[in-house]
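Reading through the structure tokens given below for one structure.
Removed: one protein chain of the complex. Kept in place: all other protein chains.
Here the chain labels run A and B in written order, and each chain numbers its own residues starting at 1.
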Amino acid sequence: MRWLGRLLFLALVWADVRASEGAEVFLGVTRSEVFRIPLGILYVVTPPDQAKYSSEIRTVLEGDLRRSQVFRVIHPPLVPELAGGETPSAELIKKAGRQDLQAAVWISFAQKGEELMLEGRVYDGKTGQMVMGKRYMGQAQHLRTVIHRFSDDIVFQYTGERGVAETRVVFSSSLTGSKELYLMDYDGYNVRKITGDRSLNLSPKWSPDGNWITYTSYRGGTPAIYTLDMATGRLSKTVGLPGLNISPAWSPSGGELAFASSRDGPTQIYRVDREGKALRRLTLDQSDNLSPTWSPTGAEIAFTSNRGGSPQIYMMNAAGTNVRRLTFSGDYNTSPSWSPKGVSIAYTCRVDGRLRICAISPDGATLARLTDGPGEDESPAWSPDGKHLIFSSTRLSRGDLFMMNADGTEMERLTFSGAKNNSPAWSP
Amino acid sequence: MRNRNQSFLLVIGGIGIALLLSGCPKKVETVRGTATVQEEKVTPPAEGMQPESAPMVEETLVGRDADASSIAKSLGDAYFDYDRYTIRDDARATLENNAHWLNGNPKARVKIEGHADERGTSEYNLALGERRAQSAKRFLTALGVDGSRLSTISYGEERPACADMIEGCYAKNRRVHFTIQ
Partner (left out) sequence: MVFVLSATGNIDEPKIEKSSGNAFFDQAALRAIYQARPFPPFPQGIQEPSLKVHFSFSLTEKS
């Protein structure tokens, strides 16, 4: 940031300020927003009796593409020739593309009985050439999934990285009176219950391959860590040391599980292998240490510790050595979550007595408070592409999940059940 | 002066971009040429739901030596200050009474539950509840109660005694609670 110093220096030279009492200067800089590709859905072709699907397809796809942060969705005027239902020619696309469209989307959809077919094509708005085209087939009840798949393919086509529209979020909810785990699509739709033991089921986390959900459950009477195999529905007990077994977190390779246990008195961080064996204690201090989160390389772990007198975020390498403190601002910083891109650690910070979501760079140099407003926010979790955060908040209710961009903008509410919904985790 | 103005404005322009954080615009290449339409079957991933079941261990009050309700009255809750697990004076009195009862009923086994109010984050509150339970247990063993009769468990903020979002309720939730095994 030496630039700012030099800027001021030059500004003062240029301003040629004369000696006087209380001199003031006015300066400024302007930054341009990151460019987003203008994209428009030109037409959705459906059989005449299935026209109702057209608006759902548009809404879902536009939402997915907007959230990807890659596209700016625009609504060009309808090109009447497209209403015929035939696949558009390059000339027609170029005509539509005159509305400054860079990506033009054309969709043909039909449902036959229990099956659907969605053909999605993306054209370059300037040349009219088709950039990608795919025909998706699936069950009728999976229409949203098909649209999400198309959106992720479009994002991949333009950036080389898949979008996250097909991903899911697991969370804990008090809807039934106890705390059960629920799954939902990344956009809040299709909420479905995945535990049903009427105990406390907390802190769910995904395995890196998305096949398991590991969580703390009181189903056996005391808090132990269980793993649910999503393919088979089989539940197994992974760790059951005396005392607390909480805040599980899989290493990025899926080979190790870090968690916190109070078997030795104060809560400490341990690791085990995926069979629950080879137990190793990582933290040695007589304070409380919990909520481990792995760096994307698996080399380091950030965690909460009150060894300094108040709960703060610390870092150590994955063997437990080289412990250093990361947060120095505020008296309550907990629940870290390391971005899959490695560049940022989101956590819950207490600001003016209220919990907020903050983010800090792993070197501690850059710190930002991301949320504000009524109520309190906690428990941030990253999307697998590192572009979004999901967290729980009491800003509008007893506790609901919200999604926002990594910079705190475009906040969107995801749950509306009226229960306390918290502890979200985003699938890979 | 004009050259100075220009270089100054250039500096501002250059700095404007260098100054602020994140998000260099990605260089996007539009793919030219005709692509062919591929086919793809879409099936969402399997989601093995857990069938509904009762918890494996039910918590019951077992009254062997005395009536269950009189036991519940004999062992009072002890309360804590915000973010603290040290025993305060009023808690001291309650725990001394509990120790007295326990010493008079040597067969009774007790579970000490540690709780926290809902402020603060849920995982940290589990650790805080655990500290409170262990703190109460240490206090009782120091008064002669055999530690093997006392088990501890933390419920963090998950089982509040009182649900309103006011200090009166919060104070009631920052507690250890005793149940007879």
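Operating definition for what follows: a contact is a pair of C-beta atoms (placed from the backbone, for glycine too) under 8 Å apart; a residue touches a chain by one contact, two chains touch by 3 or more.
The model shown is predicted, which means the values in this text are computed figures rather than measured ones.
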Hidden-chain contact residue, picked from the options A:S89, A:Q141 or A:T366: A:T366
Among A:L27, A:A83 or A:A319, residue touching the chain not depicted: A:L27
Chain not shown, touching residues in chain A: 1-6, 8-9, 12-13, 16-33, 35, 38, 72, 100, 366-372, 407-409
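One rule holds for everything that comes next: only the chains that are shown with their structure count from here on.
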Between chain A and chain B, centroid-to-centroid distance (C-alpha), Å: 22
Parts of chain A lying in touch with chain B, wherever the complex brings them together: 1, 3-4, 6-7, 10-11, 13-14, 27-32, 34-35, 37, 102-103, 119, 121, 124, 126-127, 129-139, 142, 145-146, 149, 157-159, 179, 183, 192-200, 202-203, 210, 218-223, 228-235, 243-244, 246-247, 260, 262, 265-267, 288, 290-291, 304, 311, 332, 334-335, 348, 355, 366, 376, 378-379, 407, 422-423
Residues of chain B that touch chain A when the two form their complex: 4-5, 7-8, 11-12, 14-26, 28, 30-57, 59, 119-124, 126-128, 130-131, 134, 152-155, 158-159
